[in-house]
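Have a look at the structure below before the remarks.
In this view, the complex is presented without one of its protein chains, the others remaining in place.
By written order: A, B and C. Residues from 1 in each chain.
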Amino acid sequence: MAVKALKHYQFPAADTQDKFHGNQLVYVGWDKHLFFCAPFAFCLPPNTRFGDLCDKVLPQAFSAHPEWSQVDLSKAVWKKSGQPWQPDMNKTLAELGIGHKEALRFETPGLNGIQGSCS
Amino acid sequence: MQIDLRTVSIKPVRQTFDHIARRFGDKPASRYQEGTYDLQQTDIFHYRPLWDPEHVLFDQKRTQVVMKDWYALKDPRQYYYGSYTIARARQQDAAESNFDMVEERGLVDTVPSNLKQIALALLVPLRHVEWGGNMNNSYISAYGYGTAITQPCLYHAMDHLGIAQYLTRIGLVLGGPEALDTAKDAWMNDPRWQEMRRLVEDVLVTQDWFELFVAQNLVLEGLYHPMFFDRLDDQFTANGATAISMMTRFMTEWYAESSKWVDAQIKVAAAESAANKEIISGWVQKYRDRAVKALAPLAEVAFGDQAGAVMGDVVADFNSRCAKLGLAI
Amino acid sequence: MSTVFIAFQANEESRPIIEAVLADNPHAVLHESPAMVKIDAEGKLVIKRESIEERIGRDFDLQELQINLITISGHLDEDDDEFTLAWKN
Partner (left out) sequence: MDMQATKKKLGLKEKYAHMTRGLDWETTYQSMDKVFPQAAFEGIKIHDWDKWEDPFRLTMDAYWKYQAEKERKLYAVLDAFAQNNGHLGVTDARYINALKLFLTGISPLEYVAHRGFAAAGRNFPGVGPRVACLMQSLDEVRHAQTQIHALSNYNKHYNGFHDFKHMIERVWYLSVPKSFFDDAFSAGPFEWMIAIGFSFEYVLTNLLFVPFMSGAAYNGDMGTVTVGFSAQSDEARHMTLGLECIKFMLEQDPDNLPIVQKWIDKWAWRGTRVLTLVGMMMDYMLPKRVMSWKEAWEIYFEQNGGALFNDLARYGIKVPECLSQAAIDKEHISHQAWATFYQYSGAADFHTWMPTDEEMDWLSAKYPNTFDKYYRPRFTHWREEAEKGNRFYNSTLPMLCQVCQIPMLFTEPDDPTQICYRESEYQGEKYHTCSDGCKHIFDNEPDKYIQAWLPVHQIYQGNCFPEGTDPTAEGFNPLAEVLKWYHVEHGRDNLDFEGSEDQKNFAAWRGMATKNV
């Protein structure tokens, strides 16, 4: 719907990809693990290999959780924009069609957070 | 356990907020300073206003006047809300006793009828001019830049509302509710008021808020307040209409106080740069000439054949005031 | 019927006002919190100038209520004699 304004009202989006110096944003959330209060935002080159995201980037963010050591991301159940999705660890974000500001989530069946509280 | 906290002598970690300390050093700051400086946001705004997409919410570009630091425009009275309302409450208390005295003692009946007619013809329609003053100052308070000037402009706006209401009471005391209708009719239709109304309406649609400040607070007030609440007031007192002077005491005191604040703003802004001086001087000339023209027929009602001389005096005083403020007019 | 309410700062000036409100509105319920007194009433609550004046022994302007008022709920109607809060249905 159009904004009702007194004069012409159109402004560029504040967060388009060109403003991130060659990088893009990707969000990643670990479902049923509210220990981390919200999904994370990462700023990465589009040619980042998905495997590198999993092996090098995500551990820094998630390793404070006592269950992280049991997580095998290659067996995680992924969603992209809320839809079931299967990543290929050898492909890059760009090749996998993970665009700027894509939201990814993963579930780790069998791991239910601290004392099963989904924390 | 009883704790006697008063006996504790502790050394503060800091004396004031950092944004105050950056301006004045880390020493105890006044309530005016902490309640004024840098209160308005300046840097980051989320959305452009729907009502003015060309600017951000608080934008220095809404006037042609340029200041390196808008907080140079401080209020010599150092009014923050508390000190402002307490000062006005004291004045309204005095005004209230004056109105009570006039009403309870029936002092209006002692006013010579020709003077009563002048008061009805001039002071009561003037409430609409005051209302314009309220609107213009609320505009500045909304769209001006920097709390140092936008804050006192709101106080000034409310003062104008207060004065409009005192003028209304004068109308009610002198002529009852009908006096207000008569005055409104004069404001809308009497040829003697039309130049004034045209000027007020033209000022109402002025976009540049500093221009508005100059037109309203320096020029318009600088001419009609001395004329009505000083010269005309002298005439009331000299000729047995002290009752009216009693009811306008608030305005006389108020103008003496607030014009000093207006002067401080103009002086600092004009001294900032040659460009500011030129712009402000130009505005003064433009509005002064129109205001003089608008006041001429009203001066005749007030002063009869003395009108020209009185107007001449008022304008001469105004010109010398502007010269002292560093304007070239 | 919905509840209206009014709350005052708990202090000496509010005391006679609260007494007057409770006397004039038998259906009103008093709740005391730290530093605050809240009065709830089904449907309607009326504060009468006269009742307050009886208790303080001087003239009272209902606009003086504002000095110690904390909050209200309901539509307000105020004249020289009464300050009324009500929901219209």
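We adopt the following convention: a residue touches a chain if its C-beta (ideal position, glycine included) is under 8 Å from a C-beta of that chain, and two chains touch if they have at least 3 such contacts.
Since the model is a prediction, treat every value here as computed from it, not as a measurement.
Colleague: Of B:72, B:180, B:264 or B:329, which one is in contact with the hidden chain?
Modeller: Hidden-chain contact among the options goes to B:180.
Colleague: Determine and list the chain B residues touching the chain excluded from the picture.
Modeller: 1, 3-10, 12-19, 29, 31, 34-35, 38-51, 57-58, 80-82, 85-86, 88-93, 95-96, 104, 106, 109, 127-128, 131, 134-135, 138-139, 141-143, 147, 150-151, 154-155, 157-158, 161-162, 164-166, 168-169, 172, 177, 180-181, 184, 187-188, 197-198, 201-202, 204-205
Colleague: Just the residue numbers, please: which parts of chain A touch the chain that's not shown?
Modeller: 1-6, 9-16, 19-21, 23, 25, 27, 29, 31-32, 34-43, 60-61, 64, 66, 81-82, 99-103, 105, 113-115, 117-119
Colleague: Against the chain that's been left off, what residues of chain C make contact? List them.
Modeller: On the chain C side, contact with the omitted chain comes from 2-5, 7, 9, 33-36, 63-64, 66-80, 87-89.
The rule is simple: only the chains that are shown with their structure count from here on.
Colleague: Specify the contact topology among the chains shown, as one of line, ring, star, complete or other.
Modeller: other
Colleague: Hey, which chain ends up farthest from chain C, C-alpha centres compared?
Modeller: It is A.
Colleague: Mind checking the centre-to-centre distance between chain B and chain C? Centres are C-alpha means, answer in whole Å.
Modeller: Chain centroid spacing, chain B to chain C, equals 38 Å.
Colleague: List, in ascending order, every residue of chain B touching at least 2 other chains.
Modeller: none
Colleague: For chain C, write out the residues touching at least two other chains, lowest number first.
Modeller: Residues of chain C never touch two or more of the other chains.
Colleague: Touching chain A in the complex: which residues of chain B?
Modeller: Within the complex, chain B touches chain A at residues 48, 50-54.
Colleague: Using the touch definition up top, name the residues of chain A that touch chain B in the complex.
Modeller: Spelled out, the residues of chain A in touch with chain B are 3-9, 11.
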